[in-house]
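There's a structure below that I have some questions on.
Just one protein chain is left out here, and the rest sit where they should.
Per-chain residue numbering starts at 1, and chain names A and B are given in the order in which the chains are listed.
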Amino acid sequence: MGRYLIRRLLLAAPVVVGILLITFLIKAAVPTDAVTAMYQGQMSEKDAAQAIAALRAKFHLDLPWYQQLMIYGRDLLHGDLGESIRLRRPVVDEIGFRYVNTLILTGVALAIALVVGVTTGVIAAAKRNTWLDVTATTVALFGISMPAFFFGLLLILVVSVWLRLLPVVPHGPIAILLPALSLGLIEAAPISRVTRTSMIDVLRRDYIRAARARGAGELSLILRHGLPNALLVVLTVVGLQIGNLLGGAFIIETIFSWHGIGELAVNSIKWRDFTLTQAIILVSALSYLFINLAVDVLYAWLDPRVEIQA
Amino acid sequence: MLTRRRLLISSLAAAGAAAGPLPIAARAAAPGSANIRIEIDPEGLYNVQSISLIVSNVLGGYLLERLVYLDEKGEPKPWLADSWQTSDDGKVITFKLKPGKTFHDATPFNAEAVKLLFDTILDPNSASPSKGIIGPLEKVDAVDDMTVRFTFSKPFAPFLGLLGQSFFGFNSPTAVKAAGSAYARHPVGTGPFMFKSWTPGTEIVLVRNPNFKQFRPDAANQGLPHLESVTLRVMTEEGVVASALQTGELDIAPLTADAMKPFDGDAEYVIITDKHAKNLMFMEFDYKKAPFSDRKFREAISYAIDRAGVLQAAFGGDGAIALGPLSRGIPGYDDAIAKDDGTPYDPAKAKEILDSLGWVSKDGGTRSKDGVPAHFTVRSYADGTTERALAVIQANLAAVGIQVDIGTADWGSFYPALLKPDWDMDLNRWTWSDPSVMSQLFRSPGHRQLLPPNAAIDSALDAADGELDFKKRMQDVSDAQKAILEDRLILPILTDWPITVTRKVVEGYRLDYLGYTYAGDLKIAAD
Partner (left out) sequence: MSAALDEAPEFEAESRLAQFAARFLANRSAAFGGLVLLVLIVCAALAPLIAPHDPLAINPIMRLRPPSAEHWFGTDEVGRDLFSRIVYGCRYFLLICLVAAAISASFGTLLGLIAGAGSSLADGLIMRLMDVMLAFPYILLVLVVVAILGPSLWTGMIAVGVAGIPGYARVVRAAVLTVRREDYVEGARVLGASRAQIMFGTVLPNVLSPLIVYLSFATPLAALLASALSFVGLGAQPPAPEWGAMLVNSRTYLFSAWWAVAAPGTALFFAIFGLNLLGNGLRDVLDPQS
């Protein structure tokens, strides 16, 4: 296991370097930067020019891209993510709490997705081809087809405005309910389908038939054999989807004013505040790689146990 | 309709109260505090670093005070300054300060504080955007504890009017020095409210300044602020804001004209329109390119635009159409010139001019001249209002036989791209409180380097910027407006009036000439 981990970490290194390279190349290609965006049009051209020059020197924006990359790399190794150009404060201060917020949202949404998805998938598989199954599959299909932000807007309309169940701008722990529901219910759809398919697949196998013939109850079969296998496949799907959840949540974050990293990513591009963007790219990429690794390790760890059981 | 829902909520609440704490209880404000909406989270609350609208509103209305304020007519009046004197050559202004003012951290407000602010702004290391605004200022000296002397390289007429802006509000020197780069997260001023806390992206909490002395005679409340605290809540989504007002989660909220509709005519709410608004939405041209280098062509396009239609589509009719290059809220706006030399909506005239210039259409379709079709681009920044305005403009121009393509991009892409020659017309908007905005835009070569030199305009603008006598300056400003308008350098369209909706229980909400709130006057009547 140790050697496997080390090998994976080594493989991840060039990916990170590749990402940084692309980031700085892109930065060189984008025609404007934060300073220009902030000051041009706010005052006369001559004065804007002088304010811009001062800030650009401070943030090394005049240097060629590879030099900027080197400086950034060097600072990174010292643990310094730089300062936001627009906010004039350390990037860590801004990204820190937002990353935690996004993790919380992703976590709760995933929990909802798993609970709803696995349960409906199991029921659909157990009651195959009955109306329960058809309903569950259709609803799952609905979920895959629904644009997340449309669903979020509908939820606000129905829950906050028509039914008045929640304040429009909730405070405290309850604020996570609607955004997590929006994300979670939609993510539940693919999980439900995959659970159903793999359950059906397992329940068809010979050793299950044999156990059934020996008199084992359907429920115990589902729980002891079907579920663990299904969960393995779900794990893979979740691993693939987590990238979506982390990155694609930006719309949900904006609609519900959930101050996470997605919202900041969009804003950082609008403001051309590249120090922020660079840090977000780095954090997102590292999270993605870490999650991939975790899923693979989890899978490898779980897999032999299932085989033994069978 | 609203009352029935309130009944539903109260009965639900009553039913639920037995079941335990109800997380859905609407957060109505206690009589001593107000919840006020702000559109975006400020980037930082240090006026030296930031002159954006949101920072200006927060600092200017609640936290910082300035040397002068502008009265109903836009004339500077003493506020923290007691009086001022200008030297004969117009290059030195000396201010005497009113005694007895202290900062929120109990340190005294004096000439040193004034000097520190302007020194910081003038210091190139601060990279302050305000530096360019007070261009000719050379140095500031604290003659004694209550006297400050400003020295300019040449007479600078806009200065006194600009002093009323929040950019020139005063920060406690002790606090600035102690906090260093973290000052923007914890401002210390002299205003009616003090900074208490800031949850990034969510809300800023301000509390009453217990030692506040009101030096501004035009404030209705001359004592301590009525409110104990004010919470500025960051809400970017317009649709959500209207609902929050209805549930009582907000007391005061700036809104767009569309979002405001449900409250119009409802006695539970008061709608306040800022008719002093100093913005102007306008179109410009790439003056170096044919056919826009031709004054007559620009004039034809000016006649083709239905300004009232644009106002209706973009702002729901809340505002006034503009025919002159200054907005009505700016001192020096000359209505006579706008009426005489402006181009009201007249598509027949537009067609006539286009015909006379040789732009003809064969079958009532797009015009062309010498084989070149009238097919142009209009650029703008991406915003709901510009997009709706452009929809109308596109239709108006199509009606006179000119086809335009629309392109919008976010401001960071749009504005710098205007320096490149690949656009024909743009839709732009400025907000400024002084006539010197015309100098920024139109003194050749113009803010986008595209204007041909025009002696009439340049000399009028120079005169206006250097004339310290208020009445004489207004005359120069009129001359400048006439010259700019006659040359059709700008296609003025409209000024929109920002709307604020308050719940009925809010009293004392009004805006001064520059658009700042009289925060000390705010009061919530007990229900």
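Note that a residue touches a chain if its C-beta (ideal position, glycine included) is under 8 Å from a C-beta of that chain, and two chains touch if they have at least 3 such contacts.
Every value quoted in this text rests on a predicted model; they were computed, and no experiment measured them.
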| item | value |
| --- | --- |
| Shown chains that the omitted chain touches within the full complex | A, B |
| Of B:Ala259, B:Leu450 or B:Leu511, the one touching the omitted chain in the full complex | B:Ala259 |
| Full-complex contact with the absent chain, from A:Leu231, A:Ala285 or A:Leu302 | A:Ala285 |
| Which residue of A:Leu76, A:Val159, A:Leu231 or A:Val266 touches the chain not shown here | A:Val266 |
| Candidates B:Thr86, B:Gln394 or B:Gln475 - the one touching the absent chain | B:Gln394 |
| Absent chain, residues of chain A that touch it | 14-15, 18-19, 22, 26, 29-31, 141-142, 144-150, 153-154, 156-157, 161, 197, 243-244, 246-248, 250-251, 254-255, 262, 265-266, 269, 272, 277, 280-281, 284-285, 288-289 |
| Chain B, residues in touch with the chain not shown (by the definition above) | 237-239, 242-243, 256, 258-259, 261-262, 309, 312-313, 382, 384, 387-388, 390-392, 394-395, 406-410, 413 |
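The criterion applied here is as follows: only the chains that are shown with their structure count from here on.
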| item | value |
| --- | --- |
| Residue ranges of chain B in contact with chain A within the complex | 5, 8-9, 12, 23-24, 26-27, 43-44, 49, 51, 124-125, 127-129, 131-133, 135, 181-182, 184-185, 200-202, 233-237, 240, 243-244, 247, 249, 410-413, 415-417, 430, 439-440, 447, 449 |
| Of chain A, residues touching chain B in the complex | 31-32, 34, 36-48, 50-51, 54-55, 58, 86-89, 94, 97, 156, 160-161, 164-172, 174, 254-255, 257, 259, 263, 270-272 |
